[in-house]
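Below, a portion of the complex is reproduced, with chain positions unchanged.
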Amino acid sequence: MYRVLPLLTDGEVAECRRVAASTQFVDGRTSNPHSKTKNNQQLHDPAASQASAQILLQAFARSPEFREFAFPDKIAPPVLAKYLPGMHYGAHADAAFLNLGNVVIRSDLSCTIFLNDPRDYEGGALIVRLGDAPLSFKLRPGEAIIYPSDTFHEVEKVTKGERLVGITFIQSKIADPFRRNLMFDLNEVAALEGLKMEPENFARLQLVQANLLRYWADKP
Amino acid sequence: MYRVLPLLTDGEVAECRRVAASTQFVDGRTSNPHSKTKNNQQLHDPAASQASAQILLQAFARSPEFREFAFPDKIAPPVLAKYLPGMHYGAHADAAFLNLGNVVIRSDLSCTIFLNDPRDYEGGALIVRLGDAPLSFKLRPGEAIIYPSDTFHEVEKVTKGERLVGITFIQSKIADPFRRNLMFDLNEVAALEGLKMEPENFARLQLVQANLLRYWADKP
Amino acid sequence: MYRVLPLLTDGEVAECRRVAASTQFVDGRTSNPHSKTKNNQQLHDPAASQASAQILLQAFARSPEFREFAFPDKIAPPVLAKYLPGMHYGAHADAAFLNLGNVVIRSDLSCTIFLNDPRDYEGGALIVRLGDAPLSFKLRPGEAIIYPSDTFHEVEKVTKGERLVGITFIQSKIADPFRRNLMFDLNEVAALEGLKMEPENFARLQLVQANLLRYWADKP
């Protein structure tokens, strides 16, 4: 499933852009040295990276929509990436595991946070290829798209202007996407309709919710 | 889970008893020759067996409660069994598969249909042992108890009078008991509360129901 | 995954339309009496139904692309459906099982075969809702879209003209969509690259293919 979240305030977007403008970007292959498809730039300076990651992690932490949709267990510190004219990222699925030194993250969900106005650049859409059916995302500043890490996606070539985004990867408590989506749907129904039900029926629905979560979630 | 069903009409109970009275019973070990725990009698005459099985199968076929609880795929032809004073059936779990010649049945659920009055005999309760917690069933004529085939159960020694029951085994479309119970609970909530919901929420609940059934049921 | 197939020849499209024009359609709720979301018409006449189903089943049978993508085990006889102005089909997931009398089909994949020109009607697109991301399909005559049965989809209201489609449901040998998609991808790589490999490496890849199929496919 695909979720568009209004994640950042205007102030946070501005702050991220200020951080990005204050330091140099390096070749994105630094973090994927063998990639033949990646052609972009990434923020590298430790202080700037930490500052922008902090802003984005706080925004995730306060979002109930994110929590309810993703069942997040761990979130990789988001990285700022820049696409200048001619740059793109060819079709790929994200790696299964990210080794962050002190912690390893299984990438169940990927997330792109858009940081500049879609009218500021041409091309540069995030395209997810579902066989013969492409999904295209080019969102407003501060909006994030959360999508499964396991399907082919790419960033179209930027032909004009500059595309600035944050990128991160999420390990979910419910690894299986099919189960995660059903759990989300059932929880939504319970949240919206539960209090109107006969108490006994609601208790029964809560038993189903608790037991599916018990059965489907990773060992804590 | 355990379900008590009012299965037979008084007329059907009477008919079953008439069939039982019309023919001889044989040692129950006929169908479990190596059993060291079985000590009862079973109806053996083909015509009488078919007549009583027919009555009981028709009763199952018309019961929505049975269908909704058991998700039945196949039902073994029920057999009449008799316990005279001194007879009992020691603790056992039912065999995984019953070979009925033309068809094999996986026994997911077992069922005892009581055919005479509990006051007509002493002892003879069906006891299910859940570790240190026993469940005891001694029901009214025409009532059936449906219980999991995979737990220890036994029939207490009859000390006086005669106990007459029908016995059968059910292969469910949902083999796993944990999943079958959750499916049942969710279906019950949807049946009782669905029409009161916002249509969009009900559609979402129906998607969860359909997908759990798709995922959990045996291949048709 | 989503697959667009050129399924029918022009002659077959014409024949299906001739069949559709030769007989009356009935309210689509005939086959889903409790549906609150379905508002369309279906072909009902047995001879016409059989004639059109025959044409479509033959087209599936001769398509290697269909076979390689869907791993079909059973296909329900396709039904012709018509949407006149004002008609639509609200968001729903397809039922898990279709009882066709002599056979039960688990609906893993759904398929819409478009039978008239998209310029002949306004509205009437097939919309699949993947959370916040909609996919929209309005194909040329003779083209088919195959999509997972387990996600929300709907047919937009037709506002002008008439939409004529064939509809069917497919039980796949590989029930799990995640596994089916990986099997398809791996088979494609093997078909396109296998003969260029060192024989030993190709044999090893074939071992992986055979063992994943052995492990993932339903019992034959």
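Just so it is clear, A, B and C label the chains in written order, and each chain counts residues from 1 on its own.
The working rule: a residue touches a chain if its C-beta (ideal position, glycine included) is under 8 Å from a C-beta of that chain, and two chains touch if they have at least 3 such contacts.
All values derive from a computational prediction rather than experimental measurement.
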* **Number of copies constituting the complete assembly, 3 shown** => 6
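Quick note on the criterion: only the chains that are shown with their structure count from here on.
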* Structure fact -> Comparing which residue numbers subunit A and subunit C contribute to their contact, where sharing over half means same and under half means different, the two sides are same
* Structure fact -> Most central chain, judged by mean Cα position vs. mean of all protein Cα atoms, is C
* Structure fact -> Cα centre of subunit B to Cα centre of subunit C, whole Å, reads 40
* subunit A and subunit B, separation of their C-alpha mean positions in angstrom -> 51
* Using the average of all C-alpha atoms in each chain as its centre, how far is it in Å between subunit A and subunit C? -> 31
* What are the residue numbers in subunit C that touch two or more other chains? -> 150
* Structure fact -> Seen from subunit A, its contact residues with subunit B in the complex are 178, 182, 185-186, 188-189, 192-193, 196-198, 201, 204-205, 207-208, 211-212, 215
* subunit C to subunit B touching residues, read off their complex -> 36-37, 90-97, 104-108, 149-150, 152, 171, 175, 218-219
* Contact footprint of subunit A on subunit C as seen in their complex -> 1-4, 128, 130-133, 135, 137, 150, 177-178
